[in-house]
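Left out: one protein chain. Kept in place: all the others.
The first chain written gets the first letter, and so on, giving A and B; residue counts start at 1 in each chain.
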Amino acid sequence: MQTLAQLAQIIGAELIGDPQAVVHRAQSFAQAGAGDITFAADARYRARINESRATAIVVAEAVADARPNLLVARNPKLAFARAIHALHRQAYQPLGVSADLVVGEGTTLGEDLSVHPRVTVGRHCRIGNRVTLHPGVVIGDECYVGDDTVIYANVAVYARTEIGSRVRIHAGTVIGADGFGFVPDEEGHQVKLLQLGRVRIEDDCEVGANCAIDRGGFEDTVLRRGVKLDNLIQVGHNCELGEDTVVAAQTGFSGGTKVGRGCVIAGQVGTQQHITIGDGAVVMGQAGVTKSVRAGAVVGGTVPAQDYNAWRRRHAVYSRLPELADRVKQLEKIIRAAGLQADSQQDDDAE
Amino acid sequence: MQTLAQLAQIIGAELIGDPQAVVHRAQSFAQAGAGDITFAADARYRARINESRATAIVVAEAVADARPNLLVARNPKLAFARAIHALHRQAYQPLGVSADLVVGEGTTLGEDLSVHPRVTVGRHCRIGNRVTLHPGVVIGDECYVGDDTVIYANVAVYARTEIGSRVRIHAGTVIGADGFGFVPDEEGHQVKLLQLGRVRIEDDCEVGANCAIDRGGFEDTVLRRGVKLDNLIQVGHNCELGEDTVVAAQTGFSGGTKVGRGCVIAGQVGTQQHITIGDGAVVMGQAGVTKSVRAGAVVGGTVPAQDYNAWRRRHAVYSRLPELADRVKQLEKIIRAAGLQADSQQDDDAE
Partner (left out) sequence: MQTLAQLAQIIGAELIGDPQAVVHRAQSFAQAGAGDITFAADARYRARINESRATAIVVAEAVADARPNLLVARNPKLAFARAIHALHRQAYQPLGVSADLVVGEGTTLGEDLSVHPRVTVGRHCRIGNRVTLHPGVVIGDECYVGDDTVIYANVAVYARTEIGSRVRIHAGTVIGADGFGFVPDEEGHQVKLLQLGRVRIEDDCEVGANCAIDRGGFEDTVLRRGVKLDNLIQVGHNCELGEDTVVAAQTGFSGGTKVGRGCVIAGQVGTQQHITIGDGAVVMGQAGVTKSVRAGAVVGGTVPAQDYNAWRRRHAVYSRLPELADRVKQLEKIIRAAGLQADSQQDDDAE
């Protein structure tokens, strides 16, 4: 529960309305009622502000004659995210360590842990303070888990993985399985390239459910500080994802892909091995990135991924291909009817 | 074991043959032998009916001089599905509740359960009658699981999830992890939009292995009655999938996608956020659905998904693009040879 005066200060917004009004809950625009704060995402929502029964609405700019209280913020989505935190983030309460914890020799456990039943931790690990391990978590030997990290149910962490502080790893994810490296022998049988590297996940990362992040071949696979991965994502061996990069579901990074900081990678994207995606680049959904992408570029359009604007121009013509083919056919008829023919001496001209 | 007279009645087919003949087993056309019932999927199989040693064959129409007994059904695949059930569905036998069940306070358990070893159920849950929980299942606090539901090994269900009756959830699936919502702050760090909604799975749904179904942001992510999901599917926050819709493997629904009832979504499909797919629509494999799809439409063709017939026409021209380019080049040569030039005054004509 917050007064709007408090909340305005916390989220960095200007209040237009009653500073003593109280909100208990954040809600969607459609569902918000008395006691709720919500968010007008754009002009369409701002136009409907007086339809809302919300106590307060976060907006990008003031709206004349608004009935609800307004919290005006330059970046209203960010301000609303902070309002949700202020109202709903629950203080950490340590549950203690379940008596059935299986833990290997030489492992040290931090303070104020929440280790649920049925957790298995290997030998020579170091588990930080206030770490939460949900049921079924399996952590291999020689792993490190930083303070305040939460690992959800049935996550498997292979040996020698490093996970930073304030990391969240959602259920079913596998970290540190072998990278995929094989070479056929003389008889066509696949010989494994043993995978000797590790996975390192830096502070403040979040990894979705049922992802797979492979260990490196020799060097490490690295998620830099603040990387956010959605569900069912593949991160191949020796990838490096830059700080604050976000990746939507079902994207796959082939081995050795280097992604810069602050990139936005949409869903179901695939990358060729060993390419680089520059800082701040945007890759649209389902793009197959076959070449390196320069910083700040926007690429899209299945495989191969292309400059997004070039792709749009191509796609516009592609959409009218049958008509284009008809026009060419019509030209051919006209030329034929006119009895025109190519000068045979020009036949070998380069275009 | 059924006599054909019994089976014909159960599956709603007309028997041509011996009503007292007995079948023990359903089998594929290639493998079926004496005592088996099989299925002639189409005219090619019907033409080979006398090659089969099966005791009975389900067909769409009578075949003259057939040696095996025939069960003629208007929808033979459906009739065969029912025959498989009649012969192979095993009656539920409760295994009881494993003594090692970890269960939180305030949770109520139904009757005739089959709770395998190593299951963990949180606080204030309600587990219905005849529920089967396989080893490694983890159910969070305040969940509801309806009667006759089966949850396979190592499924993780986050807190506050509702799962209906007669639902089947295959191994490794994660239900209720956080939706993927972040907004960059002033320094480019990603701030999480806390995910406060739930997942609700209605009666008679089936969810494949290693899927991820995220909880909603504020409101719920919903699978309506009878939805069937294959494996490795992503359902983003606030999606709603309509009754009886089927979805093939590795498809991903971005946040807020609304899919109607009776849709057929093929594999590796992706959807843009917040679009709607109308009732009965069909989306072909690997389509990237960037705009809403009207009811009954058929769309396909990578990204962006297109009306399937329009896509086929475009693709036909696309397949001959090198020839089309050659034809344009040839026309240019002819025009050049003829000394023709554009009227410069028309240069700015709109096409």
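Assume a contact is a pair of C-beta atoms (placed from the backbone, for glycine too) under 8 Å apart; a residue touches a chain by one contact, two chains touch by 3 or more.
Predicted model only: the values in this text are computed from it and were never measured.
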| item | value |
| --- | --- |
| Which residue of A:I49, A:V115 or A:V138 touches the chain not shown here | A:V138 |
| Contact partner of the left-out chain, one of A:M1, A:A43, A:A62 or A:L194 | A:L194 |
| Footprint left on chain B by the chain that the document does not show | 26-28, 30-31, 75, 77-78, 80-82, 84-85, 88-89, 116-118, 134-136, 152-154, 168, 170-172, 204, 206, 208-210, 226, 228, 230-232, 243-244, 246, 248-250, 261-262, 267-268, 284-286, 300-302, 315, 318-319, 321-322, 324-325, 328, 331-332, 335, 340-343, 346-347, 349, 351 |
| In chain A, positions touching the absent partner | 102, 118, 120, 136, 138, 154, 156, 158, 172-174, 177-178, 180, 182-186, 188-194, 196, 210-212, 214, 217-219, 232, 234, 236, 250, 252, 254, 268, 270, 272, 286, 288, 302-304, 306, 313-314, 316-318, 320, 324, 327-331, 333-338 |
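By our rule, only the chains that are shown with their structure count from here on.
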| item | value |
| --- | --- |
| Rounded Å distance, chain A centre to chain B centre (Cα mean) | 25 |
